[in-house]
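Accompanying notes for the structure given below.
All protein chains but one are shown at their positions in the complex.
Letters are used for the chains, namely A and B, taken in the order the chains are written, and counting of residues starts over at 1 for each.
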Amino acid sequence: MKENGYSSWWFPPNISANYGQTLDQGTVIITWVTMIGGIVVIGLMLFAVIRYRYRPDRKALYLHGNFKFETTMLVLVTVFTLGGEFFVLGEISEGVWDKIKYQAPEDAMEIEVLAEQFAWNIRYPGDDGQFGETDNELVDEENPFGIDEDDSAAEDDVVTRGLIHVPVNVPVKVKLRSKDVIHSFFIPVLRIKQDALPGETIDVWFQAKETGEYHLVCAELCGLGHTTMKAGFVVEPLEEFQSWLEEKSEE
Amino acid sequence: MNETTIPFPGEEGRLAKLSSAKLMMWVFLASDVMGFASLIAGYFYLRILSVDWPDSGELLNVTLTSINTVFLLSSSFTMGSAVAAIKRNDQKGMLRQLWLTISLGSLFLMLQGYEYFELSLVFSEVFDERPFSGHVFASTFFLLTGFHAAHVLAGLIYLGCIAVAAGRGRYSSENYLALDIAGLFWHFVDWIWVAVFLSLYII
Partner (left out) sequence: MTTVTLDTVQSHKESFLTTYVFSMDHKMIGKQFLIASFLMLFLGGCLAMAVRWQLGFPDTPLPGGTLLPETMVDEDGFMLPEFYNVLFSMHASIMIFFAVIPLLNGWFANFVLPLQIGARDMASPLLNMISFWFYVLAGIIVLSGFFVEGGAAAAGWTSYPPLSALAGMGQTLWIIGVMILGFSSIMGSINYITTVFKLRAPGMAFGRMPLPVWAIFITAFMTLLATPVLTTAMIMLLLDNAFGTSFFLPELIVSGELTETSGGKPLLYQHIFWFYSHPAVYIMIMPAFGVVSEVISVFSRKPIFGYKMMVGSLISIAGMSFIVWAHHMYQSGLNATAAKFFMFTTIVITIPPTILIFNWLATLLGGNIRLRVPMLHALAFLSMFMIGGLSGLFLASTYGDIFFHDTYFVVAHLHYVLFGGSLFGIFAGTTYWFPKAFGRMMNQRLGQIHFWLTLIFFNLTFFTMHFLGFAGHMRRIAEPMNYPFLESTQGLHTFITISALILGASQLIFAFNFIRSIFRGKEAPANPWDANTLEWSVKNPGHGNWGLSVPIVYHGPYEYSHPEVLEDFLPQNRHQSGII
């Protein structure tokens, strides 16, 4: 059931430095609560069916329109369910949702990810920390981002396809874009997912706390190649990351 | 228990005055409102988020369409007069007001057709020879007004059939339900235009 460290039926490893851990914990709580709730209800149902099975010599309990009783039950059910849900779901989602989606740290390392049918293109801004200008007219096979070579900021931009490297323990902010249809940026081990919409640039940020080789996959149907749209996602120590980047910029 | 003493609930109270046929028209109109509402909402969504939305006042003929709006809304009043007329058994009055309604409605469509012709030239120029698809402004304009115009056309055909029946003396102060229902549809078509007009031309 477990191959290359990946379970077939439970969460993949969690290398998220921050909120990814909360997701796993929260899901476990929801799992327990729903399991217990489900077992209670089904148990009651089976109990009723057995205990109150048909006998021709008796009649069922004729309970008809007892307003006070019904209202009390209604209020109890509402309070109990709402309370439980707001606690379980709200506690976990509230605030955390904002933080994971919209509150990237100021000093996060920026990279640009451009999804297309059927590959992931990544651009690093290089030493100057600036992305070079792009123009849709300049896009072709060799130049998926349409980088304007004349722009000086573009000189040290590094572009890769199908492979992302990031340094460990460094917050990374992805400027997510798409060329053609809706794709979705999903890295299971980081517990992050964000749809890539053409015509928009959406921010996603994360911080990985363990090195290793993982995957970036597409989680929104994007055509016949959706099933092949993956990229290598490598987390490595900062020095190794920098030398990899230098190597790539020379290509 | 005597059957004749227990009424049908659908014929009691407020439901008594509302016939099945008229209720069906009201219910249908509720769904039609949702159709227009979603088109108008979509239009505003695209407009608010757009970076290059042209000035509707500059591209569209607001004066002409304002006048056209008056024609259409007048036809709502003539329709109301037609129903009022038959209620007091004034056959001639009903027929006159009915044909006046149809004429005003047709005038609306013709003027709108003329505006479409004008606009396709203007849009062609401004939007790259593509008067319909060149810019979302044009597409939403034609879609919204076109959706409405289709309702006007359907209404005119509907009223035409009613007018022919009326000419043959079908309706009287005792029997004018079909006219009433057609009137309801026509009022809807006229007044939903106000929402469309305000959204596209004024706001």
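Just so we're on the same page, a contact is a pair of C-beta atoms (placed from the backbone, for glycine too) under 8 Å apart; a residue touches a chain by one contact, two chains touch by 3 or more.
Just so it is clear, the model here is predicted, and its values are computed rather than measured.
Student: For the chain left off this view, which of A:Phe186, A:Trp205 or A:Phe241 is in contact with it?
Tutor: A:Phe186
Student: For a quick check of understanding: of B:Asn89, B:Ser133 or B:Ser173, which residue touches the chain that isn't displayed?
Tutor: B:Ser133
Student: Pick out the residues on chain B that sit against the missing chain.
Tutor: Counting only chain B, the missing chain is touched by 1, 3-4, 6-11, 15, 18-20, 23-24, 27-28, 30-32, 34-35, 38-39, 41-42, 45-46, 49-50, 52, 130, 132-133, 135-136, 139-140, 143, 147.
Student: Considering the entire assembly, which residues of chain A contact the chain that has been omitted?
Tutor: 1-4, 6-12, 19, 22-23, 26-27, 30-31, 33-34, 37-38, 41-42, 44-45, 48-49, 52-55, 58-65, 70, 73-74, 77-78, 81-82, 85-86, 88-90, 92-94, 96-98, 100-102, 116-117, 136-137, 139-141, 179-182, 184, 186, 188, 191-195, 197-200, 202, 214-215, 217-228, 230
One rule holds for everything that comes next: only the chains that are shown with their structure count from here on.
Student: Calculate how many whole Å lie between the centre of chain A and the centre of chain B, each centre taken as the average of the chain's C-alpha atoms.
Tutor: 48
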